[in-house]
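Below: one structure, written as structure tokens.
Removed: one protein chain of the complex. Kept in place: all other protein chains.
First chain written, first letter: the chains are A, B and C, and each begins at residue 1.
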Amino acid sequence: MVDEKEKIVSEDMGVQVDKKEDIEMRSFGTIKRWATKRSLWMVHYCTGCGGIELAPLMTSRYDMERFGMHPMVTPRQSDLLLITGYVNIKTLKRIIRTYEQMPDPKYVVAFGSCPINGGPYWDSHVTINHLDKYLPVDIYIAGCMPRPQSIVKAFDDLMDMIQEGKADGYLRYKKYYDKYKANQEKIFRKWW
Amino acid sequence: MSQTKTIDLFFGPQHPGITGNFSVRVTVDGDTVVKAQVIPGFLHRGFEKLMEMRHWIQGPALICRICVPDPDHSETGYATAVERLAGIEVPERGRYIRSLMLEMSRLSAYLFYFGGYAGSIGLYTVGQWGVGDRDYILDLFEELTGARVYHIFNFPGGPRWDTPPGFEDKVDKLMDFLEKRLKEFDKLYFNNRVFIKRARGTAPMTKAYAQKMEVTGPNARATGWAIDVRKDDPYAAYPDLDFDIITQKEGDNYARVIQRRMEFEQSIDLIRQITRKLRKMPRGNVRVTPNPLHWKIPPGEAYGAVESSKGELGYYVVSDGGIGPYRMQARGPSISHGVQVYEEMVVGQRVADVAALMFSLDVCPPDIDR
Amino acid sequence: MSEQDFVERMAKFPGSEVKLLRKGQIAMKVPADKGHEAAEYLKKMGFTHLVAIEYVDWIKDNEFELVYNLFSYSSKMRVFLKVRISRDNPEYITFMDLWPVAMTHEREAHEMMGIKFKGNPNLTPFILEDWKEIPPMRKDFDSRKFVKEKYDSIPFVEDEP
Partner (left out) sequence: MSITDIVAIIGMAVFVPLLGLLFMGIARKITARIQNRIGPPFYQQYIDVMKLFSKRSNISHSWVFDIGPIFAVVGMLTTMLFIPMGGFQLLSFDGDLIVIMYLMVISGLGIALGAGASGNPNSGIGVMRALVLMMSYELPFVLILLSVMLYYNTTSLAEIVSKQADMAWAVLALPLSAIVADICLQGQFGEKPFDQPIAPAEVATGPMVEYGGKYLGMLMLWHAIAIIVEGSLFVNLFLGGGIVFDPSTYVGMALNFLVWIGLVFLMFFIALLINAVMPRYRIDQAFAFYWKWPTILAIIALIYVMVVSSW
């Protein structure tokens, strides 16, 4: 069965997909996406204060592992990057580095008000106010702190998006790579 | 060949052996650390600058974000400093509610701490239980303040409002539950032979060293040095409460963990004392904050400190007579034990104890970065 | 010893200006060149705990104020030892010999306020990374303007069509 949705995503985004991979993706797309959504491993990286609400989420009260999600130690092993709260420039550099180390497909969830527009730190000299200028974000969770329930809801939505093939942040990153890189270079004086 | 080969290991910022977003670069010779360099700053937000652009009353909304696991101490530290500067006396009930919140916050921070240290040596069950139990404390916070983590409740002048009816009973019930749980933690964790073997004798800190390096809080008390801001520079309702300073002797990882465990029990006791008093007190009068929209404080400076779960957390506030602070500076407890002390103590330890030492010292990176 | 005794003893230090702020908190102002001496004097009096080094930018007076926040565990007293240095050439001496942990506080003050501490070997970048503007905690650093110019001017990558 040809999977129409996957085809639309890959063609719409203008990303080069070689023929073999394309066929493979069409034939097993649904199953692969199902497996991906049911086993989202997140990078163990608390980039901001939102990390505090991840702990209840991972432990007995809300138990994220029910959905097959659990923290993984290195970016190489993970699928999901959580930006938990405000992003300092110094951290952003590490976040981008972490993001680029993750294998495709990969997803980004931005947590709390701060990555959306700066939140309470909108006039701080070190926090970047809009995360999506530097990294593609798949889903935002508003609020400070977002409650565990809303985080679970966001993960649920992300899973639906993955199943429908709408979670295309990593494809957008490839498509607009030059623009993202240009923005990143504008705020970092030097890379390393 | 006399020169040995050393490897540089990066602990963090993306690493599970780090207490948050923080980084340590350790140089390892074989399995032993020969040099360590702490790299903070990933959580810098410039609170001190932001505060200069806010009103006095906007402070708590920002300040609570300084140390995430323990936000109430940040709020109260700022509130105490501003009250001292403005010469405000908080009503008795307000002081008691404040103390109640602080001790509950301490309990939740310690539950986090237990899980953190246990996680660093691989005993994840403690973390799962501890953080799960912590959630019941957060539920009570939610009932009292409306928020789980950042409460924005302890304003300069007193807590925002009085406790809801029946709150004291719920707190007491939770304390009974936590006391019961602590016995299970004893079995699983504090009396675990592998834990004792791992922690005892690891990275000992002497009393003289703690005094030399200005270490405060439970880390200092674990070396046998009886200091406590609650006694030395009393705030909230602590002058009226009955408690002693608990100390340990050895100052190693084991003593540091057990110190927290003892203080956990003490906090439960303090909370019971507070709820007993709160029941007897007339309700209503908790806050005396002036109208915040044109609240000006005469020029001057003041320092207010609290004993947070990590050590002395203080705020130095300067006013030039305006509607907001002219300058505010925070003294995070981790600035002493998280930077220089950690860098010196980790030398000579095994790679396996780099994370364990960091968790046992309870380094809170946003304290340092602010 | 009562607070008044402390105030009197501190006032004996040449050039000092002592004020009892409130219960348990004393402010002591000394000329910049006497700072280290005064700190030693206070340490001998029992103020052994250096809580923090606070730094205030008094831009109207064109001066930086360094506040050494000292605490005495024996008498439960706190003293703010204040020295003022010129804003044009912010330089002071290190207190590392009295309190080793001063190194970290001075490193922070150097980064955030641009004050150089003679004798401190470790004035390397601490919290900020690649910071080329004027130190951020100075009063003449306008953080809102900076944010507008640096972060808000960057375009969004994917604008809605």
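By definition in this document, a residue touches a chain if its C-beta (ideal position, glycine included) is under 8 Å from a C-beta of that chain, and two chains touch if they have at least 3 such contacts.
The shown structure was predicted, so the numbers you read here are calculated from the model rather than taken from an experiment.
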Exercise for the section: Could you tell me which of the visible chains the hidden chain touches? Expected result: A, B
Practice task
Using the touch definition up top, pick the residue from B:62, B:210, B:354 or B:368 that touches the left-out chain.
Solution key: B:354
Practice task
Write down which of B:8, B:29 or B:89 is the residue touching the left-out chain.
Solution key: B:8
Fill in the blank from the handout: Only one of B:66, B:118 or B:137 touches the unshown chain, namely B:118
Fill in the blank from the handout: For chain A, residues touching the missing partner are 21, 28, 31-32, 35-36, 38-39, 44, 59-60, 63, 65-68, 73-79, 101-105
Practice task
By the contact definition given up top, give the residues of chain B that touch the hidden chain.
Solution key: 7-9, 15-17, 28, 31, 118-125, 128-129, 132, 188, 192, 194-195, 197-198, 350-356
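Definition applied: only the chains that are shown with their structure count from here on.
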Exercise for the section: May I ask you to sort the chain touch graph into line, ring, star, complete or other? Expected result: complete
Practice task
Give the chain pair, either A-C or B-C, that is connected by more C-beta contacts.
Solution key: B-C
Problem - Interchain centroid distance [CA atoms averaged], chain A/chain B, Å - result: 31
Problem - Gap in Å, rounded to a whole number, between the CA centres of chain C and chain B - result: 24
Practice task
Calculate how many whole Å lie between the centre of chain A and the centre of chain C, each centre taken as the average of the chain's C-alpha atoms.
Solution key: 41
Handout entry: Touching two or more other chains - residues of chain C
Key = 128-129, 136, 141, 143-144
Fill in the blank from the handout: Each of the following residues of chain A touches two or more other chains, namely 90, 123-126
Completion exercise
In the complex, the residues of chain C that touch chain B are 21-22, 24-25, 27, 48-52, 54-57, 67, 69, 71, 73, 76, 78, 80, 99-101, 103-105, 108, 112, 126-129, 136-137, 139, 141, 143-144
Fill in the blank from the handout: Listed in rising order, the residues of chain C that touch chain A in the complex are 128-130, 132, 136, 141, 143-144, 146-147, 150-152, 154-158
Fill in the blank from the handout: So, in the complex, the side of chain B touching chain C is made of residues 40-41, 44, 46, 48-50, 52-53, 84, 87, 211-214, 227, 232-233, 300-303, 305, 312, 314, 316, 318, 326-327, 329, 331, 335-336, 339-341, 368-369
